[in-house]
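Removed from the display is one protein chain of the complex; every other protein chain stays in position.
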Amino acid sequence: MTWALLAAALCGLGLYGTLAAAVPLRRLLGFNLLGAGVFLCFGVVAARAGDPVPRALVITGLVVAFAATTLAVALLRRLAATRD
Amino acid sequence: MILDALLALAILALAAWTVWTRDAFAAGIGFVATGLLLALAWVRLGSVDVALTEAAIGAGIGGVLLVNAATHLGTTAEEAPPSPRQNRLIALLCAGFAVAVGTALLTLPDPAPNLVHEAAAALPATGLGNPVTAVLMVWRGLDTLLEAIVVLLAVLGLWALAPEGATRPAPPPREEGPLPLLARVLPPIGVVIALHIVWAGADGPGGKFQGGAILAAMWVLAWMAGLVRAPEVMDRRLAWALVAGPLVFLGVGVAGLVLAGEFLALPAGWAKPVILLIEAPLTLSIAAGLALLLLGPPERAP
Amino acid sequence: MAEALTAAAVLALLTVLAGLVRVVRGPTRADRIMAAQLLGTGGIAVLLLLAAAGGDMALLDLALVLAVLAAFAAAAFVQAARR
Partner (left out) sequence: MTAVFTGVCVAAGLLFLAAGTAGLLRFPDAATRLHALTKADGLGLGLIVLGLLPQMPGVAAALKLLAIWGLVLLAGATIGPLLARHATEREP
């Protein structure tokens, strides 16, 4: 119950950060929070059934999210460098 | 129960502040703190292995990446912020989204839909005696392989963003005093802990990613202190370290196709040594990939 | 014993959550880094207390990972803050 509410709130908050922020880095932070919320959704479902598969998916997701974030940061830095 | 409520409230408050604050560095630190608390939340959700991943990759190297990015990028707005009216609309939309997600989670059928039976039912078809090994190799195996390949692809993507003539990431600013000392003392301990985590992961999913992240962090620490140089992009040993894991994994998968008639299937009795054979190079590849991702793209030599 | 240790974990969490005010208020980058560091230590304390209360020794591994990465993260933050 607690965690389901937190997961939903993080999803909304993260989406807001992604859409409403004008600074690219803050957008990226918002997107990562949205990801954390989605992962928690998986966690809530997994905790009810004792299901290992969603947990395995979350571990995969965390690694992929990190890889995607590094790419996004590199793109932003390149963009900033071409502006100067 | 009080613990859960406290944790959830703190995570929500911190996340909200991270979204709203104007200072990019502060937001980065806020994100790290949120990640730390999220790791505790995963413990309370009964999943220590996800908590380990969140601590090592989400808050650990991911947090360091974002804080670094904050100091490089700052808070220059790329475009006009949404008007108050648009802002209200976005907020309304996001609130609706949150309510929808919450309703969906709270009205799940009991028991929640799950794959426990499917996983168990699929086991006999794999031709493996040990069900744990079967889950690891068949249900998680393809996952793990693709995960390692995603890290590899991200490294290639990062390199593609490098300017012409760039051969290696720029060296860090020179440091004296406590940092080189830390960079000498910590990595040996870190390597032992990383190997312990990989080894312990044999009984649960995904030990090599958390262990690999620690190895990557230790190497980046030595690099920060100026004790090691970043490798040249064209370095052959680096290339082999990056692809060794996926290659061995693919090789074993194809061997399973030939010998046992199914991709990644293992002949009974050989599972344990073969898994060790896969895990060692995979840990190396993941560690190398994560470290390179943390360093960022190569920059033009001065 | 288990209840007392869980209560101690709650107290430890409460303590370091109070320290989060410094993450939010700053004012300097050093303050925010310190507060994050304290949160790490407090988180480790919570994990150790929960491990002893519930007998789940896997939590010690998690605490170990947090401890090893705490030093790395703080060093990286200081270096980032210097630029």
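A, B and C label the chains in the order they appear, each numbered from 1.
What we mean here is this: a residue touches a chain if its C-beta (ideal position, glycine included) is under 8 Å from a C-beta of that chain, and two chains touch if they have at least 3 such contacts.
Quick caveat, the model's predicted, so the values are computed rather than measured.
Colleague: Considering all chains of the complex, which shown ones does the missing chain contact?
Modeller: When the full complex is considered, the omitted chain touches B, C.
Colleague: So which of B:61, B:101 or B:182 would be touching the chain we can't see?
Modeller: B:182
Colleague: With the missing chain put back, which residues of subunit B would touch it? List them for me.
Modeller: Where subunit B meets the chain not shown: residues 177-179, 181-182, 185-186, 189.
Colleague: Just the residue numbers, please: which parts of subunit C touch the chain that's not shown?
Modeller: Residues touching the hidden chain, for subunit C, are 1, 4-5, 8, 11-12, 15-16, 18-19, 21-22, 28-31, 33-35, 37-38, 40-42, 44-45, 48-49, 52, 55, 57, 60-61, 63-64, 67-68, 70-71, 74-75, 78, 81-82.
Note that in this section only the chains that are shown with their structure count from here on.
Colleague: What topology does the chain contact graph adopt: line, ring, star, complete, or other?
Modeller: Drawn as a graph, the chains make an open path, so a line.
Colleague: Multi-chain contacts only, two chains or more: what residues does subunit B have there?
Modeller: In subunit B, residues 61, 70, 72 touch at least two other chains, as defined above.
Colleague: Using the touch definition up top, name the residues of subunit B that touch subunit C in the complex.
Modeller: The touching residues are 2-3, 6-7, 10, 13-14, 17, 21, 23, 25-26, 29-30, 32-33, 36-37, 39-40, 43, 48, 51-52, 55-56, 59-61, 63-64, 67-68, 70-72, 172-173, 175, 179, 182-183, 186, 189-190, 193, 196-197, 200, 210, 214, 217-218, 220-221, 224.
Colleague: Which residues of subunit A touch subunit B in their complex?
Modeller: 1-17, 19-26, 28-30, 32-33, 36-37, 39-41, 43-53, 55-60, 62-71, 73-81
Colleague: Under the stated contact criterion, what part of subunit B meets subunit A in this complex?
Modeller: Listed in rising order, the residues of subunit B that touch subunit A are 4-5, 8, 11-12, 15-16, 18-19, 24, 27-28, 31, 34-35, 38, 41-42, 44-47, 49-50, 53-54, 57-58, 61-62, 65-66, 69-70, 72-73, 75-82, 87, 90-91, 93-95, 97-99, 101-102, 105-106, 108, 110-116, 119, 135, 139-140, 143-144, 146-147, 150-151, 153-154, 157-158, 161, 163, 205-206, 209, 290, 293-294, 296-297.
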